[in-house]
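Heads up, one of the protein chains got dropped from this complex, but the rest are sitting where they should.
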Amino acid sequence: MTRIRLGMVGGGADAFIGGVHRIASRLDGHFDLVAGALSSTPEKAKKSGEALGLDPDRSYGSYDEMAEAEAGRSDGIEAVSIVTPNHVHFAAAKPFLERGIHVICDKPLTATFDDAAAMEAAVKDSDALFVLTHNYTGYPMIRQARAMVEDGALGTLRVVQAEYPQDWMTDAVETEGVKQAEWRTDPERSGAGGAIGDIGTHAYNLAAFVTGQLPDRLAADLHSFGAGRALDDNAHIMLRYDSGARGMLWCSQVAPGRENGLRLRLYGDKGALEWAQEDPNYLWFTRHGEPSQRITRNGAGATEPATSVSRIPPGHPEGYLEAFATLYTEAAGAIRAVQQGQSRDAVMGALPGLSDGLDGMAFIRACVASSKDDAAWVTI
Amino acid sequence: MTRIRLGMVGGGADAFIGGVHRIASRLDGHFDLVAGALSSTPEKAKKSGEALGLDPDRSYGSYDEMAEAEAGRSDGIEAVSIVTPNHVHFAAAKPFLERGIHVICDKPLTATFDDAAAMEAAVKDSDALFVLTHNYTGYPMIRQARAMVEDGALGTLRVVQAEYPQDWMTDAVETEGVKQAEWRTDPERSGAGGAIGDIGTHAYNLAAFVTGQLPDRLAADLHSFGAGRALDDNAHIMLRYDSGARGMLWCSQVAPGRENGLRLRLYGDKGALEWAQEDPNYLWFTRHGEPSQRITRNGAGATEPATSVSRIPPGHPEGYLEAFATLYTEAAGAIRAVQQGQSRDAVMGALPGLSDGLDGMAFIRACVASSKDDAAWVTI
Amino acid sequence: MTRIRLGMVGGGADAFIGGVHRIASRLDGHFDLVAGALSSTPEKAKKSGEALGLDPDRSYGSYDEMAEAEAGRSDGIEAVSIVTPNHVHFAAAKPFLERGIHVICDKPLTATFDDAAAMEAAVKDSDALFVLTHNYTGYPMIRQARAMVEDGALGTLRVVQAEYPQDWMTDAVETEGVKQAEWRTDPERSGAGGAIGDIGTHAYNLAAFVTGQLPDRLAADLHSFGAGRALDDNAHIMLRYDSGARGMLWCSQVAPGRENGLRLRLYGDKGALEWAQEDPNYLWFTRHGEPSQRITRNGAGATEPATSVSRIPPGHPEGYLEAFATLYTEAAGAIRAVQQGQSRDAVMGALPGLSDGLDGMAFIRACVASSKDDAAWVTI
Partner (left out) sequence: MTRIRLGMVGGGADAFIGGVHRIASRLDGHFDLVAGALSSTPEKAKKSGEALGLDPDRSYGSYDEMAEAEAGRSDGIEAVSIVTPNHVHFAAAKPFLERGIHVICDKPLTATFDDAAAMEAAVKDSDALFVLTHNYTGYPMIRQARAMVEDGALGTLRVVQAEYPQDWMTDAVETEGVKQAEWRTDPERSGAGGAIGDIGTHAYNLAAFVTGQLPDRLAADLHSFGAGRALDDNAHIMLRYDSGARGMLWCSQVAPGRENGLRLRLYGDKGALEWAQEDPNYLWFTRHGEPSQRITRNGAGATEPATSVSRIPPGHPEGYLEAFATLYTEAAGAIRAVQQGQSRDAVMGALPGLSDGLDGMAFIRACVASSKDDAAWVTI
């Protein structure tokens, strides 16, 4: 497979997630980054392009310019990564979708619900693939967990405990020059959700990915502990599933000592699964009435859904970047398959996409609505 | 100090908690069990008394008989342990309270709110001490956690995450002859709360013990997964504190692989504390911005509140029975102090008592009320 | 079963292990401590006796006096606990053995090899039971591990990794008034072994207890890091077994952060077992080619050897004192059985005794001999 020509929107100096996308695209060798509109400030865009070794002709001042120029080149980009703050997602994705250039977009889908609807329409109108990087779904043990749930290892699902605590916004760092915190606490750029948008959507998506179920109702208690912070930095959410399962989701950015404590625990009438993102190579499985087992990535007990996305033997830990790279690798496969004539729907496999993004937006909307109504139950 | 003469109500064959109380009373050598009404079935009571080596004359067929007889002996019991199912707590405690015999009672306080009110009146009318065995408060690292919170180690408390999952009622064991499950799923004997009464009250009490705060409102989603089960076996509860803190409490009896997963995590604006009952000799402390520390019972970093209730050096684990014994030892001290003329209020120290029991009943009442109102916020 | 009347030699104020023996004897309710010679200083002995509530007539100034007096009483002690420093073990045990009073003795057996031989003779000449408190053998999961090895869970044993690091002698605390360190670093009172005698014998005994094998040769590199310390405080030892298995044993008193890090890891051609004393309620079992399992005390996967010495349900941790108490409880059963006419050899069950003590002495002797010969192989 020759490498896919990739462009990037956002991801200039000081950006965290852009660098992650670049490593992820490189790791398995299926993409070459050849173009970019790396910053909304043209000068910074140029400088960042230089630092990354982009051909200066393909380091653009805006995404519109880039979409037009690249679409006109015979060696133009085949796919683009959108790694801007949330409020730019739709505007940046649109010109590429219109030109049939495949889009790999960071989550959440958009900042506003209007933008989400517009994105939905744009994706539907396009032939291009739309991949949303709910990257935690790329972890091998998450793939295995999902397969185990589907195979009935838990019996009937009863209880879902999802959480994602972080500590980096314990202090009011958005007032101290931390760029990542500035836009994430700004409703204009982040949308209606703070912690729920940034990390709550990840926990919500992960639970749905593994269980194969979405809750139909939630009750959310959002709160802002940071002085003067406009968006939630802590959220307690109760979940009810149509199937009868019940759940809880906690996300926080003000939990000292918790770095990226994404954790999923599932309990059914026959068994349980527990997984923690900070120790991602282990999946704990309990058949009710038997000792708990520690299944390791690519090790004893690991099955095809895990081993097929593992690169190295067990005991040599893979981490966040490898899980992220798995999405890119699967996106590469999907892009090549579409280019060879397969239908867009047939190639997505486990890849998160538009519907996951819309589910995330519905989650944010429901959380905000519930919280405004004093944590009343809201249909999602 | 000579040993305190102790009686016991309940705790015959097949009972779990009676045996625990007996070991706890013995461990530090401050009590001698000399009398009992060990079962509501007189024959079984006699047999159990024999098995424990009680003087046959002091193995009674009922608590009333026992209270009267023991009160009439010059060497009669000084204290009594009430270890019956919940619905008997008040009736069993009453005759002893009336005669000034100190009462050590298992939790929750009572099965019904009427009984709770009656217990409150009976305690107030009595000169006797009333100790409620919220035994987890006896763990050394819980004592240390409490002191650290009081000393400001967390700064302003923001988030409380309490949970207590178990797995032993995953199947409908109450229909399979498991006595412990029978009465715990029977509203007549347990009261209005299932999991919330049996273990939720422990988590609730522990959070209050350590933080020094009680929430003023809660929203509870109680559920029964066990087929035909009359009481909740899983509860998701959101908490709001007058101080502005927010919390979540999850308790479950249907979580495969979780044995007694009581866990408390507290986050403030300056630091965090985390503790798990199954690994009770460790307390995790994070000063915001510094590496997490593992403080060990009686080891480096342990302070007087922990070391004063530790028996052995660090690295030699103490467990559940030692924590329980600490309550008995402190009760012994309190009893001797009262006998020597100190006031009842002055001697309780860290010992849980009537007010903790009433708080637990209020918690159960609020949970049930909220859940009936579709998890609406209820003032506790 | 009525309680066994127990005496104690050693264990006065400042002693650590005496208090442990007292709790252990009390915990399951099979002993009453009724007499003592609690210190070699008569005055201190009296005071300690008073503090423990002993009848002043039965608080003796010396073990000889105590043995004679108690043997003459119709209600005299039936058993005695020897909890003195090592060099007194034999002299203290002798008068009781001679009078048929059962002996429960702390380890190692004695300080000198002469004393060990004399102890052997005295035990053989006596009708009394001799129990040596290699207390770690009382842990439920150690009992289970032993049964699993015997049942072939490991296949052919290949590799034994035993270790026992501590940190309490990192500094020269024997010069700073720490009594426990004073006698343990004094060859006159401890014998030829420092760390190897105090904790190495525990690791050695535990490996033998679980594997059912003793190595036949060892090569030992003993060292003293503490300035001016006469006995080893760190030892690296290689082991060879007649069966073909190989092993390593490390013990240290100068390993900062390690409190009582006794750990045993066993690898065979079919499976593995791993256990750590600081987390004693878990036994890790791996069938080769399958995921590792975490077996919990009294929980799923626990079998009779573990459950029969467990007091409480899984998830409520038992610890060091319970394991110690199990030896006392089994000793009580053995004493009653002997009193009812059974033969001494028939009643010991899993209880460690004289032969374990002699094995420990042979281990110390071999370590010292090997180390003097530059860690040459020595037959044990």
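Just so it is clear, A, B and C label the chains in written order, and each chain counts residues from 1 on its own.
Throughout what follows, contacts are C-beta pairs under 8 Å (C-beta built on N, C-alpha and C of every residue); 3 or more make two chains touch, one makes a residue touch a chain.
Quantities reported herein were computed from a predicted structural model and do not represent experimental measurements.
Here the missing chain is touched by one residue of C:Ser190, C:Gln277 or C:Ser292, and it is C:Ser292.
Listed residues B:Val9, B:Val149 or B:Ile295: the one in touch with the omitted chain is B:Ile295. Between the chain not shown and the residues C:Asp64, C:Glu98, C:Asp221 or C:Asp279, the one that touches is C:Asp221.
Considering C:Ala91, C:Ala117, C:Val159 or C:Val178, the position touching the chain not shown turns out to be C:Val159 (whole complex).
Here one chain is not drawn; of C:Val149, C:Val210 or C:Ala255, the residue touching it is C:Ala255.
Residues of chain C in contact with the chain left out of this view: 158-159, 161, 165, 167, 170-171, 219, 221, 223, 225, 234, 236, 238, 240, 246-248, 250, 252, 254-258, 265, 267-272, 274, 284, 286-289, 292, 374-377. Chain A residues in contact with the hidden partner, per the touch definition given at the top, are 1-3, 16, 19-20, 22-23, 26-29, 53, 166, 168, 258-261, 277-281, 296, 299, 311-322.
Touching residues on chain B toward the chain that is not drawn are 285-286, 289-296, 299-301.
The rule is short, and it goes like this: only the chains that are shown with their structure count from here on.
Separating the centre of chain A from that of chain B, both taken as means of CA atoms, is a distance of 43 Å.
In this assembly, the C-alpha centroid of chain A lies 55 Å from the C-alpha centroid of chain C. With centres set at the average Cα position, the gap from chain B to chain C is 35 Å.
For chain C, residues that reach two or more other chains under the stated contact definition are 296, 299.
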